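Submitted below is the structure of interest, expressed as C-alpha cells.
Complex shown without one protein chain; remaining protein chains in place.
Let's look at chain A:
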Amino acid sequence: MMILSKENFEIKREPDVILFRNRAKESAAKIGMSLVGQTKLITAASELVRNMLRYANGGTGIIEVVMNNNKKGIRLTFADTGPGIKDVKLALQDGFSTGKSLGLGLPGAKRLSNEFNIQSEPGKGTTVTIIRWKDGL
C-alpha cells in the first residue's frame, strides 16, 4: 500500500473533532469519493474520535490518502494511550457499552468502513484504523 499524503491531528477537546471531520471529508472529496462514501467515512470517524475523547482523554488522529492496486482510499487512524479495551470482541458487539451510550460506536464504525482494524492492550491504549475506498468496495 502506498501512502500519498499524511496529516496528523492532536485531538484533545470536542471541537477538535469538527476540524478533524472536516479535513477527512475534504480529503475524501479530493480523491473523488461519493457524498455517501464521504458521509459514511466521517460518521465512522465521529464515533471513533468520541471513544478516544471519552475513554482515553483524547489522542492522535491521522488522515492518509492511500493507494492499493490503483485504487485510492482514505485511511484514518485513531491512536490513544488510554486504559485500553479488555474484551475487543465484546466491544464490537452491537449494544455493548461500558458508558451510557447505545453501544453503536465501534460496531457502527466497522459497518461504515471497508476495512477495519483494532488493536488494544489494557493499560497501554487502543489504535483503530479504518479505510474507505473511493469506489466503496
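Simple rule for what comes next: a residue touches a chain if its C-beta (ideal position, glycine included) is under 8 Å from a C-beta of that chain, and two chains touch if they have at least 3 such contacts; residues count from 1.
The criterion applied here is as follows: contacts and distances are computed from a predicted model.
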Could you check which of "Cytochrome c oxidase subunit 1", "Anti-anti-sigma factor", "Putative spermidine/putrescine transport system permease protein" or "Monovalent cation/H+ antiporter complex subunit F" matches the UniProt name for the chain that's left out? "Anti-anti-sigma factor"
Who touches the missing chain here, A:L4, A:L35 or A:L90? A:L35
I'm checking contacts with the chain that's been left out. Which of A:K30, A:K71, A:K86 or A:R111 qualifies? A:R111
With respect to the chain omitted from the figure, which of A:S27, A:S46, A:T77 or A:T129 is a touching residue? A:S46
Which residues does chain A use to touch the chain missing from this display? 14-15, 17-18, 21-22, 25, 35-36, 38-40, 42-43, 46-47, 50, 94, 101-102, 104-105, 107-108, 111-112
